[in-house]
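Entry: chain A
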Amino acid sequence: MANILAVDDSASMRQMVAFTLKGAGHRVIEASDGLEALDFAKSQGVNLVITDVNMPNMDGISLIRELRCLSAYRFTPLLMLTTESSPDKKRRGKAAGATGWIVKPFNPQQLLNTVTKVLG
Partner candidate 1 sequence: MSELSSSPNSTPLPDSGGGEYMAFTLGAEEYGVDILRVREIRGWEAVTRIPNTPSYVKGVLNLRGRIVPVFDLRLRLGMPFRAYEKETVVIILRVLNGKMEKEIGVAVDKVSGVLNADPEEIQLTPDFGVRLRTDFINRLVTANDKMVMLLDVDKLLCVSSLGLNAEYSAPAAKFDTKQNETGADGSETQPAGYR
Partner candidate 2 sequence: MAIDLSQFHQVFFEESFEGVGVMESGLLDMDPGAVDAEQINTIFRAAHSIKGGSGTFGFNDIAAFTHVLESLLDQMREGRRQPTSEVRTVLLRSVDVLRDMLKAASGGSSPDDESVKHLQQELEEILSNRERAAETEKSDTGPADPDTHELIGWHLVFCPLPNIMRTGNDPLRILRELASLGELDVRGDISQLPRFEHFNPEECHLSWDLRLHASVEQSRISEIFDWVEDECDLVILPIHAGDPAPLETTGQSLVPVAALPELSSVKAADPPVDRRAGNERRRTDRRTGERRTQGVVGSGSIRVDTRKIDNLMNMVGELIITQSMLSLLGENFKIEQVERLKDGLDEMARHTRELQESVMQIRMLPISFAFNRFPRLVHDLGAQLGKQVELKMTGESTELDKSVIEKIGDPLVHLVRNSLDHGIETPADRLEAGKPEVGRIELRACHKSGTIVIEVRDDGRGLDPELILGKAVEKGLVDAEAKLSHQQVYELVFQAGFSTAENVNDVSGRGVGMDVVRRNINELGGSIEIESVPGRGSAFIIRLPLTLAILDAQTVYVGEEVYIIPLLSIIESVQVKPDMINLVAGRAETYKLRNEYLPVIRLYEVFGVEGYKARALTEGILVIVEGEGRRCGILVDELIGQQQVVIKSLEANYERVEGVSGATILGNGLVALILDIPGVMRLANTSLEPRTLQWSA
């Protein structure tokens, strides 16, 4: 299926996301901050990036901005994990080039649905 990059500084969240998506047959790479994620993205191609916003070293929005600068990732779906009460974050994310967002808290099924939709 697809190569998905899951970025979150919380190990439990990453585990849950990875587990869910792997269960659906995808290949998942995990990163714990934007910098690490950027490294991974550069060294191997991914079809989708799901990233938290608040992370040390490089936050999600900066990550998205950086990814959009890479030719390989100009049109790749990049999704942010946000909380419901930050329309500002969503706006900033979109300005940085995010495809969309997944609202936290979410359950595995919701995640899967969104990923399926986005990957076509």
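We take it that a residue touches a chain if its C-beta (ideal position, glycine included) is under 8 Å from a C-beta of that chain, and two chains touch if they have at least 3 such contacts; residues count from 1.
On the choice of candidates, all candidates are chains of the complex that A comes from, given by their letters.
Remember, predicted model here, so these are calculated numbers, not experimental data.
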Looking at 1 or 2, only one should touch chain A in the complex. Which number is that?
2
For chain A, which residues count as touching candidate 2 in their complex?
9-13, 15-16, 19-20, 23-24, 32-33, 35, 52, 54-58, 62, 66, 68-72, 74-78, 81, 83-85, 87-88, 91, 94, 97-101, 104-109, 112, 117-118, 120
